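A single protein chain has been omitted from the complex, and every remaining protein chain is retained in its original position.
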Amino acid sequence: MLTASTGWLLAAAAVLGVLSVASGVAVFVVDSMARATFALLGSFLAVAAVLLALDLAYLAVVTALMMTIEMAIMAVFMIAFMMNPAGLVPMSMVHNTRGSAVVGAGAFVVLTAGIWLVDWPVRRTAVPADPTRQLGEALMGSHMLVMLGIGVALFATILAGTLLATARGRYDRFGPDLTAHRPADPVRGGLAR
Amino acid sequence: MGETATLADAWGAVPAALVVVAVALALGWAVTATDRAVLAGGGPVPGPGRDAARLLLEQRRTTPAPDRLLWRLGCAGVAVLALASWAVVPLGSRSLWSTSADLVWFNAAEAVLWAAVWLVGWGPNAFAALTGGYRFLAQGLAYELPLMFALITAGLAAGSLRTTDVVAAQAGLWFVVTMPVAFVVFLAAAAAFAFWGPFDAPAGTDVAGGVTSELSGVDRLLVSAGRAVFLGAAAAMAVALFLGGGAGPWLPGPVWQLVKTLAVVALLVRAGRRLPLLRPDRAVEVAWVVVIPVVLLQALVVAVLVLAGFYG
Amino acid sequence: MDLTTRLRAWALARPRVLVVDPPGSDPLRWAVEEELDRRGWPRAAVPAGTDVLLVLGEPGPGLAAAVDVLWTQVPAPRHRARLLAGAEVAAALDAARAALLAGGDADRPDPEALLGSGEEDGDEDPGADDGSDEDADEPDGDHGGMDHGGMDHGGMEVAGLPMAQTGPDRDGLELDVLAVSLGPVLPAWPTGLVLRAEVQGDVVTGAELSWTDDPPQAADPDPQRLALDRLARLLEVAGWPAAARDARRARDGLGSADPDRVVAAGALAAALTRRVRRSRTLAWSLRGAGRPADEPGEGVLDLVRDWCAAATGDAPPPAGAPLDALAGRLEGAELGSARLLVAARAPAPVPVGADRG
Partner (left out) sequence: MIALLSLLGLAGALVVTLYGASRVLSAPVARVLPYESGMLPQQHAVSRYHARWYAVTILFLAFDMEMVFMYPWAVVVADMGATAVVEMFGFLLVLLVGVVYVWREGALRWT
């Protein structure tokens, strides 16, 4: 069953997996918020590289794309809200080490046990020529409902997130009965209104 | 479209990669030279090659308490990502590397740039650089989705995310005819992620050069070269996605491709330098309320054409 | 070795020049910029991109101190030159390039040493920097910067600098308030003007403006050329380098002895101002910038149009704002808008004592 290429693949996946775990650990070791965030990004990129080694190009690349953007935005918030964002003043960034160690070890044991206990399916068909197309067919066919559900969830996220995040809403901008012709904004936007 | 031989298959991986890097650097050189010539308006300008040598001779700098690791990663990252984006740009009818998600790869190389540019701003622990880095992220919020929709529109018409398939699908008609909006948005977004021309706010004069303000020597070389190579890659990609790649009468494909790419570079530079800075706080509202709906409308038009069998 | 020398000569054939122009040296700077444009020597924006640091005229002690600080930030190979009024510009530039190629001058004080002498200065009076005690060339052997003044700031120091203090923010958060200086030497900025600002993110929350030195008694240059120069500066800040270049060209042409060039420059100025006035993109980008919400008008955009009128000689240049009034308007402005406001209101230097009194 093991061919030369799967041997290489296993080796690559193992190295990248270790890299991913190591940069995951680095998140909790470094003092700087920037370093912690980008260590986490490094971990995600290693996972993306594992996917790429498995020939799942679309999933790999989209993982790298989304995670980088998200980590860049996360860095903005981490640095805005955390004390000492550059880690220049030495201070510990971890709390409740014992509790989290227990939770972490427990999760590790459960997941590892899961990997060995689950009866993984064996591929019966040939490798598809184009996994991206297969994904599209699944999304537009059997998993359409999932996509629509996610659409509504994203819509709700946009509404709720904006509602919570903005201090000034439409009533502040257009007046109590929303009749103002131009919004009263301290800073103008790009549209003439 | 099935089996597409890549450049690596044809020439061997390392020679093909060497050729791609050489093309990428040459086009980056051309972009910089054009840009400087247009900016100087006829006067003499220092050539990019000479400037690169100057920067290699120049001392590097470091500031008190910088984040040296991240700073270095950011500078190197800009250059490496620019070259990495060339992996899927077709030269002739083949690209160096071909997967079922080429367009997403190009998009991802540019997305990882978010991190790299921000790190270049964060690294030196200096106010102007930091402000520039944050401006880049703010700008990214405006251009990222339009860019993505423009890429998707081209992939939609070709029914494939493989760049070589997209080129092949334009045998009958260049995509720019049916998707002019996507073409323009793609080029504008490219200027934005290379923070060049009217999207120069992250390195603007008003923040004394922003992310580049603390860079000297080889650090500055890597970041400026990376920006130029990215712009060149975007021009080459625009040719492949919208202008039929190497298609054209009389001349061989690669020549046509080169001619078209240089024409796109000239057009982009001329058009970009005619405009003042589009301030990111203004651009973001327009991007969301105008540009995204318009690009989506473009995608809808193309989708209907696809259903009608227009693209064969 | 010879190869390296030749490589240096080739690479540094068009060095980047950071021009420091003390108030009152406008005509000299114009001559220098014209010569630089003619040779295709780029102008540097920041010390990091500088080969030659060219100081024009006689800077006062405050500006001279700033130049010393800038000089410590210029990477080698570097050369520092002075150019006095009336000197031959082309010869001075040639000499500067020759000196740059000859090399030398690698001494540089430690950042900590600089901070050690500078801190007291900053604490005394943020408005005026007499600078006499922060001479960058003479670190005075004062390497005690690391352990100096740690308690004064009520915070911990790392590498000789304290961390930013927190302050209330307009969203009701407690985020850092960072003290930064804009000026005296900043691209497209009136040299010698110092904005001591407090910023949260890129929003100026506190602003204090002052001049580094007493102004010289300089003759007023031609108002139209001055207007073109200010317009060029404003367009530079607005991120329109091609238009700024045209403004500079028109300015240089108007000063020429050749009547044909003067006529051409007039036409260029007219064409440029028409382009600037009619630019919808510029209007879109600047409209309302730097204007309080309750004030009519278009803020900086109106001023751009005023400068355009002055640049064609149809109107006198708009008056500069008093520093205190300008500083008041900078508070609450985003950094880019603040820069535009300063460039558009182009305050004229007044005696150091006068604007604080």
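Letters A, B and C name the chains as they come in the text, with residue numbers starting at 1 for each one.
Everything below uses one rule, namely that a residue touches a chain if its C-beta (ideal position, glycine included) is under 8 Å from a C-beta of that chain, and two chains touch if they have at least 3 such contacts.
If you're wondering where the values come from, they're calculated on a predicted model, not measured in any experiment.
Although it is not drawn here, the omitted chain touches the following shown chains in the complete assembly: A, B, C.
Touching the chain that is not shown, out of B:V218, B:A238 or B:L278: B:V218 (per the contact rule at the top). Between the chain not shown and the residues B:A30, B:A79 or B:L187, the one that touches is B:A79.
Note on the undisplayed chain: of the listed residues B:G28, B:G74 or B:G155, the one touching it is B:G155.
One chain is missing from the display, and on chain B it is touched by residues 6-8, 13-14, 16-18, 20-21, 56-65, 67, 76, 79-80, 83-84, 86-87, 96-97, 100-101, 103-104, 122, 124-130, 134, 137-138, 141, 144-145, 148-149, 152-153, 155-156, 159-161, 208, 213-214, 216-218, 221-222, 281, 284-285, 288-289, 292-293, 296, 300, 303-304, 306-307. Although one chain is hidden here, its contacts on chain C can still be listed: residues 4, 7, 46-48, 63, 65-67, 69-70, 72-73, 75-77, 106, 108, 110-111, 114-115, 118-119, 121-122, 129, 134, 158, 161-166, 169-171, 173, 175-176, 178-186, 189, 194, 200-203, 334.
On the side of chain A, touch with the chain left out of the figure occurs at residues 34, 52-53, 58, 62, 65-66, 69-70, 73, 76-77, 79-83, 85-86, 88, 130, 132-133, 135-137, 139-141, 144, 147-148, 150-152, 154-155, 157-159, 161-163, 165-170, 172-174, 183, 185-189.
Basically, only the chains that are shown with their structure count from here on.
The mean-CA centres of chain A and chain B are about 25 angstrom from one another, to the nearest whole unit.
Per-chain CA centroids place chain B at a distance of 32 Å from chain C. Chain A and chain C have CA centres that are 43 Å apart. In chain A, 88, 187-188, 190 are the positions where the chain touches two or more neighbouring chains simultaneously. Residues of chain B in contact with at least two other chains: 65, 134, 281-282. The part of chain C that touches chain A in the complex is made up of residues 156, 158-159, 163, 171-173, 175, 284, 287-289, 293, 332, 334. The residues of chain A lying in touch with chain C in their complex are 80, 84, 88-89, 167, 184-188, 190.
Listed in rising order, the residues of chain A touching chain B in the complex are 32, 34-35, 38, 41, 45, 57-58, 61-62, 64-66, 68-69, 71-73, 75-76, 86, 88, 129-133, 187-191.
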